[in-house]
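Just one protein chain is left out here, and the rest sit where they should.
By written order: A, B and C. Residues from 1 in each chain.
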Amino acid sequence: MEVLLYSLRKLLAGIPLVLGVTLISFLLIVYFGPDKTYELVGKNPTAEQIAEVRSQLGYDRPFVTRYMEYLREIVTLDFGSSESTDEKVSSILARTIPVSLLLALPGFILGNALGVLLALVAAYFRGGLVDKLIMGSAAVGMSVSYLIAIIGFQILLSSADGLDLFPVRGWDTSTPLAYIQHVTVPTLATVFVALGYNTRFYRAVIVEEMTRDHVRTARAFGIPPAKIFYRNILKNSMVPIVTRVVFSIPLIVISGSLLLESYFGIPGIGKVSYDAIITGDQPVLKAVVALTAILFVVAQLLTDICYRLVDPRVSLGASTR
Amino acid sequence: MTALRTVKNIALCFVAVSLTAACEGNGNGSSTPTEVKTFHYSMRSSPGSLDPARVSTVSANVMVQTLYDSLYAYKYLQRPYELKPRLAAAMPEISDDGLTYTIRLKQGIRFADNRAFSNGRGREVVAEDFVYALKRHFDPDSRSVAAWIWQGRIVGLDEWKRNGADYDQPVKGLQAIDRYVLQIRLTRPYPQLVHNLAMGPSAAVPREAVEFYGREFSVNPVGSGPFRLISYDATEAVLVRNENFQREPVSLAEEGYDPITQGQYGLEVIDGRRAPFIDRLEISFIDEGSARWSSFTKGNEVQMAGVPAEQVYRVLESRDPVVLKPEYARKYHMSTEKEAGFVYTAFNMDFPETGYHPDPVRNERNRALRCAIMKARDWNARNDSWYGGLGEIFPGIIPSSVPEFDPELSRESVEYDPEGARALLAEYGWNAGNLPELVYSSQPGPTSRLFFEQFRGWLTNIGYPKEKIILKTYATFADLSKAWHNSEEQLLSLGWLLDYPDAESSLQLFYGPNRSPGSNSSNYSNPEYDRLYEATSVMQPSAERTALYRQMNRMVIDDCVVISGLSRVGIALWHKNVVALPDNNFVGGQFLQYVDVLDKAVGSAVR
Amino acid sequence: MNAAAEAMQRRHGDSLWNKAWRKFRHDRVGVVALLVVCAYAIVALGVVLGWWATGWADISGPKWAPLSSEHWLGTNIIGQDIFSRAVYSTRTAFEVGLIVALGATFIGAVLGAIAGFFSATWIDEAVIWLMGVLDSVPFILLVAAIAYSLQDSPWAMHIAMIATFWIGTARLVRGEVIKLKGQEFVESAHAIGLGRMTIIFRHILPNTFHVLLVQATLSFVAAIKSEVILSFLGLGVKDGMSWGLMISESTFEVLAGYFNNFIAASVLMFGLVMAFNMFSDALQDALDPRTVK
Partner (left out) sequence: MPAPLLEVNNLVVEFSTDAGVVRAVDDVSFSVAAGETVGLVGESGCGKTVTGLALLGLVPTPPGRLASGSIRLDGQELAGLDDSSWRSVRGRKVAMIFQEPMTALNPVFRIGNQMIDVLRQHQRITRRQARAAAIEMLAKVGIPAPDKRIQEYPHQLSGGMRQRVMIAMALSCSPRLLVADEPTTALDVTTQAQVLEQMVRLQQEFGMSMILITHDMGVVAQSCSKAMVMYSGRVVEQAPVTELFARPRHPYTGGLLASIPRIREQRIPELPVIEGTVPDPLNLPEGCRFADRCNKVRDYCRLAQPELKPIGRADSKVACYVPD
């Protein structure tokens, strides 16, 4: 009950955020955004046809009306139809979000799990050779551009010039094997790029927790390292770790895989967003932006609830910021 | 912890959903799972809307041609292109004044089965479906992009729109005389009409499907073409054989088969059989040329692809004639295909800096400036950089893909002549100080940028100051398009694809009344040209008309309004076990119905 | 132990900066990294002053010329010298990096300080709201949106990056200012009747300078890296040349076996980003009062 009430309050408190995001994006993407008129009229349009298209696109209506329309769309989750394919935006989202999730999850899980693992090893040997090796590699990983990693892995693992082990592109989840084949290279590229950042972040968190007074207390009372590690270090590191993980989720669901999906030809929401950016498909962009904002509010709520689970000092009753 | 568990469940649920979806996709059309003949094709970009009224890209046209049927079509193998009846029983009966076209339809042709029909079974295609399809272009709700083709040409159609576009109201010039006879009455002769009736936008559309799906008709196509769509997203379309597609057997002789030039493709195996020969057609949309190429060369993915320009030198033994290197020739069939169109750079004559100027002296100097810029263009370098050196460079705006092409025309306007350009500038008093700024507009993206840099490089070679050549990029094509349709751009690099094999299709680009927002982006205005254009527009093909076309072509060249042109030549490769001859011009997507896939063993035997 | 070291440091003069500098000087990796960054900076400066890479835009050779004494790294698809272009791009990298780093740090510092100083008032709420809003728009979409609305402005990318990168800085500064504003020197500044803005910007903000410096280096690196992806998507550098543009150009060359563009740009970029990352790390270590080696 407490959680429910809290959630409700928190979601309500998220409304200004959603309003802000939608207002800014509406201004930039829609109001001052691309004018599709001349792409939708034929080669030799008459003034009448131009006016018709402009009216169908809503360009002739005042700002407030159109923004209100957008808000109504958010509330009803009906974002109209894509200007490129005329497909309903809601059916596009329903089709593409699961694909993006399936694509992003392995990389996300691996990237974070390996990150925590490497961070632990580095933190345990901190100052030593192993630590330097891990953190040096992390720095190298961080210095490689995502794009370079994607191109590199594709040439290396998929092309006929390289090892030729995986499909160059495309998406197939009909069998687990097909899924693994298609998800491997994108996952490797993601992990390669994310691992450096994750390791550094988690190492900092863990080292911070390792130097806490209560860790020294536990040692002073002869508690064995494994127990200290689990109860004093890991449990206390959960708050920043959970925050990082949960706040990545909206981006994974909505747009995190934009580059990946367009490069590997995967029909997820990233690819759709990419196409929408290139063609200026406003209904799709509006939906993506609004959903991300809503997911951020939900993510914030989730992190708060997770905090509550891992840290007794946090109470949901009090305002947390 | 409950929150976490819920998240996990949702994730699992997504897995389940997409797995079942995928299974469904597989289940369709695979009644005998061992014998699904699949052809895996690739295209450069996602087609967008599949509504015949909204076809605006090459890939959309391919899709529409495989899903829908039009009255006429181009013969599969005949070159130069020649029309044949498709849904029509014969070529149209044309009245002596050239204004009334009577077209008889084949009987017993049925649309693909679809739940839009009352019993789910595709009904017969009738003349009324064509009436409906053409009317749709004039219905604002269908957002047609092709209305301009018929604008002011069919008696009563424009009035029909003005009266509220009510489908129950008849149009005088567009009638189904009976179930199988369509009659079109024109306001003035329109020699290109039959060509237009072979294009995607004229395809038969069942009214009940449009009404059933509403706006989403665009992604739920219902036609009478050889295939029907079972799944479609931004990266792939999956089509299966339309069970209701029953046509007369293929006759290679009638399709214009030439054993001398086309003998190496093994096309004989389709002679006398009923198309389509494959059960399943998977079309991948791959933007990146390199990814498309990798996917093709892997062997088990895409089975047919164009060679990306940057790979041409790697793949070819020689360019003239085009010969594959042996390691490729062993594995793949090859054809070369010249586009029915060209790329060019147009000046916008509305800009007094480089275009028309009220002061006749300056006007003349501007013409000299444009001519100098034209001479500075190194077409060969452009061809070499971007088109694998295979493109065909020709003067003017009538490319060799139309019968009116003039092989005798002077090539001076496409010759690289920096000295001449410098001399011309000097002669007309242009120098680094008084040369006007040139704003070059483009889409974003690395290739467009390099086009610009190459353009700038040529101009700096003739003494144009680097900083006076400015790049203006638009975030989206839509905005670029808007700017040029509103005559806001000084210089534009464009590509033009002809709609039909008739030079009229490119000559209209310089017809005065077509000025912005029409297709005359140069805003060229020459009364003499316009007079000739109007005269030729009602003329049937003839030597006389060709002479007038060529005269118009020379005007455009002499006025230096456009730096033109180059027809790109593509090399298509396909696996040896695929029997096909691809075409991206007027046959377009229709070639897909003639594709056959042999067993691997047979495929190598053919070689 | 800390006490002993503190005592030692007290002896050496109290300034955080002296301390940091001493610590930094002994960090070999950090010093080498700084030297590398300086070398890049000199290259960039040379480009600005026209000492080299002046011919980056000229078509000076055939398409895809191999390495030669004339074209050290060969030429690209339209015959431009890849070496000149790669060198010229160093300037662009610094331009983008510096503009974004300075812009983001400046805005982050000002808004963060104001929010921190007025914490728990509506001003703070407003800044936090703004941060949340900008944080909730996916980066690439934000860049696209800004590119849309600014049309062909060459600054769209810089503005978009600044609009995103200032948030991290502002969060840190806000926290730091909340800590600082309870301290005596602030109270005494209040007591002698200084204006609030004077207190914020003359007395509190200078004390967060170590945070700002580290954040600026991080923004610099992030800007250079983001530029690559944005240029690939066509949302990046408009005029001139950049490593990102070279890499995007190379995407259609690498599979044809021409790696010069790709390698030149990625190696140069990797070097600068790596050096800057290392430098940033060393700086962070040196400025962190808690880390004592």
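Please note the rule applied: contacts are C-beta pairs under 8 Å (C-beta built on N, C-alpha and C of every residue); 3 or more make two chains touch, one makes a residue touch a chain.
Remember, predicted model here, so these are calculated numbers, not experimental data.
Touch with the chain that is not drawn comes from one residue among A:S143, A:S159, A:T184 or A:N232, which is A:N232.
Contact residues of chain A toward the unshown chain are 127, 212-214, 216-225, 227, 231-232, 235-236, 310-313.
Following the convention adopted for this analysis, only the chains that are shown with their structure count from here on.
Counted by C-beta pairs in contact, the busier of A-C and A-B is A-B. Chain B and chain C have Cα centroids separated by 46 Å. Note on chain placement: the centre of chain A and the centre of chain B lie 38 Å apart, centres being C-alpha means. For chain A, the set of residues touching two or more other chains reads 34, 159, 161, 277-278, 280.
Looking at chain B, residues 288, 294, 475-476, 479 sit in touch with two or more other chains. Residues of chain B that touch chain C in their complex: 288-290, 293-294, 308, 310-311, 313-314, 381, 384-386, 443-450, 453-454, 456-458, 460-461, 466, 471-476, 479. Residues of chain B touching chain A in their complex: 1, 3-4, 7, 11, 14-15, 17-19, 22-23, 25-26, 46, 48-51, 54, 56, 140, 143-149, 151, 215-219, 233-236, 284-288, 291, 294-295, 297-298, 301, 475-479, 481-482, 484-485, 508, 514, 517-519.
Looking at the complex, you find that chain C touches chain B at residues 57-59, 63, 76-80, 144, 147-148, 151-152, 156, 231-235, 238-239, 245, 248-249, 251-258.
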